[in-house]
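Below is the structure I would like to discuss, written out as structure tokens.
Here the complex is missing a single protein chain, while all its other protein chains stay put.
The chains carry the letters A and B, assigned in the order they are written, with residues numbered from 1 in each.
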Amino acid sequence: MAIPRIGILTVSDRASRGEYPDRSGPAVRAFLMERLAGRWEALERVVADEREAIEAALAEMADRQSCCLVITTGGTGPHPRDVTPEATAAVCDRLLPGIGERMRAVSVESVPTAVLSRQVAGLRGSCLVVNLPGSPRAIRQCLDAVFAALPHAIELAGGPELELASPPELPH
Amino acid sequence: MAIPRIGILTVSDRASRGEYPDRSGPAVRAFLMERLAGRWEALERVVADEREAIEAALAEMADRQSCCLVITTGGTGPHPRDVTPEATAAVCDRLLPGIGERMRAVSVESVPTAVLSRQVAGLRGSCLVVNLPGSPRAIRQCLDAVFAALPHAIELAGGPELELASPPELPH
Partner (left out) sequence: MAIPRIGILTVSDRASRGEYPDRSGPAVRAFLMERLAGRWEALERVVADEREAIEAALAEMADRQSCCLVITTGGTGPHPRDVTPEATAAVCDRLLPGIGERMRAVSVESVPTAVLSRQVAGLRGSCLVVNLPGSPRAIRQCLDAVFAALPHAIELAGGPELELASPPELPH
């Protein structure tokens, strides 16, 4: 059986131009390494905040590279350049509104401006696409809020089985 | 005055083919019998997970059979055959996003995969349509989360008055 592939798509004008190193993609990867058991492989890309580039990258990861999950980071705010949710909605067959709702509901408890995040999640065929904000702290908080449900969504949509790591053992 | 009618629409490929008995529709009915006072009558149907069949059943219940409330159960998940939310949105004039949000927010506290439910609610004329998941446990939890508000929505939309049962008396 093929090893499950997960796309990590950083959406950032400045990181895509090399003006600073991408810290968001690696934060997503670190979270996945901690929480997934079994074998999986990551495909990582950085694109600018351009709808066409984001849509093309999502389609490439979902269709040609057979990712079962694509996590985007960045481009979800109210700034006019933030277009990740629009690009995601455009390439998905159906949206899963509860994922964005839950990420916002959990984040807003510690960060009032989390209500401004427009992140969405949806399915393109059997590939689940989930938007996250760009800040490493928000990445962890948002993924934490919904991660336990993602393998089930992928399985129902016809994708491969992703195995969650067991919770860390408590010291005796 | 006419007796208020409530449609209960089970959406399930297997129940519609008789492969197993419908347990979801009866769970909705049991909840309504517990929580509604006064007279009302139920119209119950089971249809397959097909958009056209769901849309036709909703329109029939709302328009020809003058239901003031139609509760659907099933077909709200991320599986490709799950199309109840799409069918509901297509036949409604306006959606009430807070109802789905609230059902998910309450359910997710006990079931992490509740974020995957795509259920919606909306009005078709003066008929309120509310989607529920298919599992009897989720039915009760979701209806519980929003039921107190439904009679008010129906009344504002021009429908009949539905009377909520008084809460059970506490033992002395």
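Rule of thumb we're sticking to: a contact is a pair of C-beta atoms (placed from the backbone, for glycine too) under 8 Å apart; a residue touches a chain by one contact, two chains touch by 3 or more.
All figures in this text were calculated on a predicted structure; none of them were measured in a lab.
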Residue, one of A:Gly77, A:Pro136 or A:Gly158, that touches the chain absent here: A:Gly77
Candidates B:Ile99, B:Ala114 or B:Leu162 - the one touching the absent chain: B:Ile99
Touch list for chain B against the chain that is not drawn: 94-99, 101-102, 105, 123, 128, 146, 148-149, 152-153, 156-158
For chain A, residues in touch with the removed chain: 77-80, 86, 100-101, 104-105, 108, 112-118
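One rule holds for everything that comes next: only the chains that are shown with their structure count from here on.
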Whole-Å gap between the CA centroids of chain A and chain B: 32
